[in-house]
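Notes follow once the structure below has been shown.
Removed from the display is one protein chain of the complex; every other protein chain stays in position.
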Amino acid sequence: MTTDVRIWLMALMTLGLYSYLFRENPFFRFCEHAYTGLSLAHLVVMGWTNVKTMALTRLANGEWATVIPIVLGVLLFARWFPKAAWLSRYPIAYLVGTASGVTITGVIEAGIIAQVRAAMKPVTNISSLVTLLFTVAALSVFFFIVGNKPEGQVGSVQIAAWRVVSASSYLGRLVLMVTFGAVFGSTVMARLGLFIPRLELLFRDWIHLIR
Amino acid sequence: MKKEGPILIGFLTGSIVITSYFLKSTGLKSISDTVVRWRLIIAAFALALGALNMVRLHGKNIHHKGRNWQYSVVFLVFFLPYLAIGLIRGSNSAQYQYVWKSLYQPASATMYSMTLFYMTNAVWRAFRIRNLHAGILMFTGAAVMLGQIGIGTAISPLIPRFSSWLLDTVNTAGIRAITIGGSLGIVSLGLRVILGLERSYMSDGGN
Partner (left out) sequence: MNPGRISQLVFLVAFICILFIASESYKRTGKFRIRRIPGLDAIDELVGRATEMGRPLAFVFGAGEMEAQTFASLRILGYVCEQVARYDARLHTVTPLPEIYPMCLEIQRSAYVKQGKPQDFNQDFVQYLPADSSKASVLGLFQREKVSGVLLFGNYYYESMVFAEAASLVGAATIAGTANFHQLPFFVAACDYTLIGEELFAAGVYMSREPSEIGALTAQEAAKVAAVTLMLIGAALASFGKDSLVNILKN
């Protein structure tokens, strides 16, 4: 067994967290709280570094506009004072507005237009036809308004639309399950690769059971 | 000012980012980059708020000798010194890195690797449920796994071929549909936020 303190710490932390798999216990609880403490400290250190480099240093260099995010950041604490709590909506609105802008611009091409474009492939064989039809079927799973079951006196067109969407959506659900299965299978294989280094730490580096 | 002000802020920040994406203007791009960068500064304050709340909760638990208060002590014993080392000596210092590599990294890797145990359990449960959807999911999962290892080829050379056909055709179709649907949802909700139509973040029930 090793005498290296670091390996011991690593092994104990690993075992402590794995012990949850048996059941929640004091050893796990100790490691969980230690990990939480370290994790929070690390994030605060990183956050402080961000504030220092992106705000304070720039402010010291005369970039007075940087005072805006600092003031907005401070306003988050207004929620501690009931009468001024509404002020904390300003920084929240800033975060939410920016995040919305960033995500919209991020998905509009890659998530929508490029996907539609990629589906416009020439149908040259069974596989390409299957991909196209299955894409349409899977997309119809996400129809919420179109093709709902008609109620009351309705025309034959609506009934036909409902039947087409229902059939397509049924097939689409099966397509989605195949997709999930494929992703599941690939991920299990990848996760096996993550488990092996943990075993190496415990049985090779720590107790020298394997070499 | 209580509602209109925040809505205006949300509109301005979102619009600046979107407009700079479409318009070719270096001035606008620079403003947009600043707007996005400032988000990180505000987020750091939000982190401080969350961190103070955690310390308050654990402090309160110790003070009142609440349930499992000893572990609140553990939290503070690891949190405060590590924070002090990070703030005083920096995150690149030898002491900080020692703790990082000895405790933090193995903890993260352990949690990550635990997914394998839970996956195995989920597979077992899904097999027992025996409905059509679960059956298809598991059959495909098994086919893809077998297709990636030697045993699959040993059983039948058709397995790896079937597995790669599934990945190239059905999987592509499914992922494409989910991506389009999800992206439309993202655009839709994002636009409603920017246009001031979605206000649940101001906790007034969306009205």
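First chain written, first letter: the chains are A and B, and each begins at residue 1.
Definition applied: a residue touches a chain if its C-beta (ideal position, glycine included) is under 8 Å from a C-beta of that chain, and two chains touch if they have at least 3 such contacts.
Everything quoted here is computed from the prediction, not taken from an experiment.
K.L.:
For the chain that's not shown, point to the residue among B:Q70, B:Q97 or B:S200 touching it.
P.N.:
Checking the options B:Q70, B:Q97 or B:S200, the one contacting the hidden chain is B:S200.
K.L.:
By the contact definition given up top, give the residues of chain A that touch the hidden chain.
P.N.:
So the residues of chain A touching the missing chain come out as 17, 20, 23-24, 28-29, 31-32, 35-36, 38-40, 42-43, 76, 79, 88, 92, 95-96, 99-100, 102-104, 108-109, 112-113, 115-117, 119-124, 132, 135-136, 139-146, 148, 151, 176-177, 179-181, 183-184, 187.
K.L.:
Take the complete complex as the reference. Which residues in chain B touch the chain that isn't displayed?
P.N.:
18, 21-24, 42-43, 46-47, 49-51, 53-54, 57, 60, 68, 104, 107-108, 111-112, 114-115, 118-119, 121-123, 125-126, 133-134, 137, 141, 174-175, 178-182, 184-193, 195, 197-198, 200-207
Just so we're on the same page, only the chains that are shown with their structure count from here on.
K.L.:
Which part of chain B faces chain A closely enough to touch in the complex?
P.N.:
2-3, 5-7, 9-18, 21, 34-49, 51, 54, 68, 71-72, 74-80, 82-83, 86-87, 91, 98-107, 109-117, 119, 123, 132-133, 136-145, 147-149, 163, 165-184, 186-187, 189-191, 193-194, 201-202
K.L.:
Given the complex with chain B, which residues does chain A contribute to the contact?
P.N.:
Residue list for chain A touching chain B: 5-6, 9-11, 13-14, 17-18, 20-21, 29-51, 54-55, 65-66, 68-70, 72-74, 76-77, 86, 89-105, 107-108, 110-112, 115-116, 118-119, 127, 130-135, 137-139, 141-142, 172-189, 191-192, 194-195, 197-198, 201.
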